[in-house]
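Missing here is one protein chain; the remaining ones are kept as they sit in the complex.
For reference, chains read A and B in written order, and residue numbers begin at 1 within each chain.
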Amino acid sequence: MAHVVIPPIRRLLTRWGIHPDSHKFPAAGLDIVDAGLPPLLVLPLSQQAGAPARAVVKVGDHVLRGQLVAEAVGHVSAHVHASTSGTVLAIGDAPMPHPSGLPGQGITLRPDGLDRWAPREVEPYPINLAPEEIARRVAAAGVVGMGGAAFPAAVKLALGQRSGIHTVILNGSECEPYLSCDDRLMQECAGDIIEGARLLLRATGAQHLLVGIEDNKPDAIDAMKVAAHPYPEISVVRIPSRYPMGAERQLIHTLLGVEPPAGGRAADVGVVVHNVGTAAAVWRALRHGEALTERVITVAGGAVAAPRNMRVRVGTPLSWLVERAGGLTREPARLVVGGPMMGVAVPDLDVPVGKGASGVLALTAAEVGEREPSACIRCGSCVVACPVGLMPLEMANRINAGELGQAEDIGLRDCLTCGACGYVCPSRIPLVQYFAHARGELMARERERKRLDEVRELTEARAARHEREAREKAEMHARRKAERAAAQAAEAAAKAAATQEESA
Amino acid sequence: MEQMITAVMSLAAIGSGLGVVLGVAARRFAVEGDSRVEEIVAMLPAANCGQCGFPGCEGAAQAIVEGEASPTCCPPGGKVVALAIAGHLGITLGDDDMEEAPKIAVIEDAICIGCTKCYRLCPSDAIVGAMKQLHGVFAEACTGCNQCAEKCPTGAITMQELPATAGTWVMPKPPMAA
Partner (left out) sequence: MNSPVQASPHALSRRTSGHIMALVMAALVPATLAGFWQFGWPAFCLWAVTVLSCVLAEALCLQWSGRRVAPVLSDGSAALTGWLLAMSLPPWAPWWIGVLGGFISIVIAKQVFGGLGCNVFNPAMVGRTVLLVSFPVHMTQWVSPQVLAQGTDLAQAIAIGLNGGIPDALTSASLLGHVKTELGRGLPLVDAMHGFLPEQSMLGLRAGSLGETSALLIGAGGLFLVFKRVIGLRIPIGFLAGLCIPAAIAHAAAPQAFLPATTHLLSGGALLCAFFIATDYVTSPSAPFGQWIFALGAGLLTWLIRTWGGYPEGVGFAILLMNAATPLLDLWARPRIFGRRIGGKPLDARRAREVTR
């Protein structure tokens, strides 16, 4: 294991970010427990970034654990597998973790309690597989990024193969407060993560692997260092704790000192970033042939009786998880799927967790904080906190005035929606909501504009067709008329000839 | 006295100089007709539905350019067209000007008799179907121009708002601070 340290000067020059209260304990100090099988599972069809998957089972079908139930559609998508054996009860709208609270497509599964696996393809030495074969099997197992964005892992591997990756970064920063699932995973399954990381190295053809872990997780760093010891190409690096250290570009900058260009991918600078959980899932998928059917989730928050990290089947409803964590001690002010900074607030406990959910939080009113917004005092805290160097107050001002184009000019597209600005704002201005609104609105307008253009083309085509039809009709009419006239003339001529003959 | 004469003379010189420049410019860069009307016509959906109350899209464009109609007068175009026109003409639109969500035609299956009247009327070919068969609306192509609903003999066509889905949902704008 090579020894890599962040240069102190880079630490000093890094000014962005915030240091929120971590709230990681007590969950971070307790081992991972199995959450067990809930009475009903809902497998969301849209739990990955990109296009929703398409169901390939019918209502009433009996499925086995790890069996494909919905297949990827298009280039950026991922397969969905049954997370236990059971019967498909319904396919259709179900409550989903989405900020709107609107339902989405899902497959409802009633477990039979036997938890029987579908046939698995065991591979004793997956490191000997060809890179393309690794990517194929990762795609077949439906592995997505486990850090929250849920970008299909196989798509990232394919991208990497094309653009000449030299370094793979494993993201073990886990900068969100409350969450400790990656921390626990690194402590308990460091070997799986390192083996999975080596597979990622092989699949991308990179030479180096850096594991970035925030310095508030010393136990995880130690465990990972021990596991990485035999491999000279892998380095475990302590990185400073600050939010959002786990953002892809910020992590690359911290570890390597380069800024990936805006508007491009990390692969453009020869780097690809995967979450530590993804590496573990890749290992399980290749070594044991297990599709991604479970993940580790932190169940925490002030309203939860016994916060804990749990191994959870994909599709488990929140109510089951909260119950397994000792239930609620008081009425939560907010239920959040994900971390408190970027997670999604959900209306009730019926929604299921997907592959990308790293936490389930039941936050009390005191934790959520007083949110009555007041006037902006232009204190500039948001400018200091922004990891991308934006001026959130100026952007929010423009969005408030309806000048979405101007907001875009000063960097709306570069916003990570990490929430650092909203966290520090002393006036409690919902800055992230402004940006989410503006982006959604711009996207909706773009969609609508495209649709109108298409409709316009249809309308014009129809008008042209009508014109052509009318012209053809007129021509036909004219031709008929001419024909008839000619026929009449001929008839008349014939008649005339006949009369002449008669008279002759 | 001398100062006064200097001042008057210089002002007169500046004034006449600028006057000449303006006069020449007015002659040289005179515009025949209003090109803006054509540009606005190109932005409108060209459905000629008449919901704006003007004769066809060209009439509406004329009225918008002359300031008689608001850029928001076109229901099929909706917010996107209104914003594009407003941007082109340098008009600012209020937030409340476009409250109404766009609507599309929906055919009630039970009442439709398959007369093809709507099918023949639709300016954007958004209705599919044949004689004596149930008609359907292709939502992506419908501009909500309301012509089919007016002509439907059984009243099977109604204009309805598109239901919000997680895919098309937009985070609402935060309320104003106190």
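Some points to look at:
In the analysis below, contacts are C-beta pairs under 8 Å (C-beta built on N, C-alpha and C of every residue); 3 or more make two chains touch, one makes a residue touch a chain.
It should be emphasised that the depicted structure is a prediction, and the values quoted were computed from it without experimental measurement.
When you scan A:Leu30, A:Ala140, A:Leu159 or A:Ala345 for touch with the missing chain, the hit is A:Ala345.
The residue touching the chain not shown here, chosen from A:Gly66, A:Gly212 or A:Pro387, is A:Pro387.
Of the listed residues A:Met224, A:Val269 or A:Ala407, the one in contact with the hidden chain in the full complex is A:Val269.
Only one of A:His229, A:Arg378 or A:Arg447 touches the chain withheld from this view, namely A:Arg378.
Across the interface with the omitted chain, chain B contributes residues 171-172, 174, 178. Panel shows chain A; residues 18, 20-21, 99-102, 166-167, 177, 249-250, 253, 256-264, 268-271, 334, 336, 340-345, 347, 361, 363, 367-372, 374-380, 383-384, 387-391, 393-394, 410-411, 414, 417, 419, 422-428, 430, 432-433, 436 of it touch the chain omitted from the view.
Here is the rule we use: only the chains that are shown with their structure count from here on.
Rounded to a whole number, the gap between the C-alpha centres of chain A and chain B is 37 angstrom. Here chain B touches chain A in the complex through residues 45-47, 77-81, 83-84, 93, 95, 102, 123-126, 140-143, 164-166, 168-178, going by the rule given at the top. Chain contact summary for the complex, chain A toward chain B: residues 46, 96, 98-100, 102-104, 372-376, 399-400, 402, 427, 429-430, 433-434, 436-437, 440-441, 443-445, 447-449, 451-452, 454-456, 458-463.
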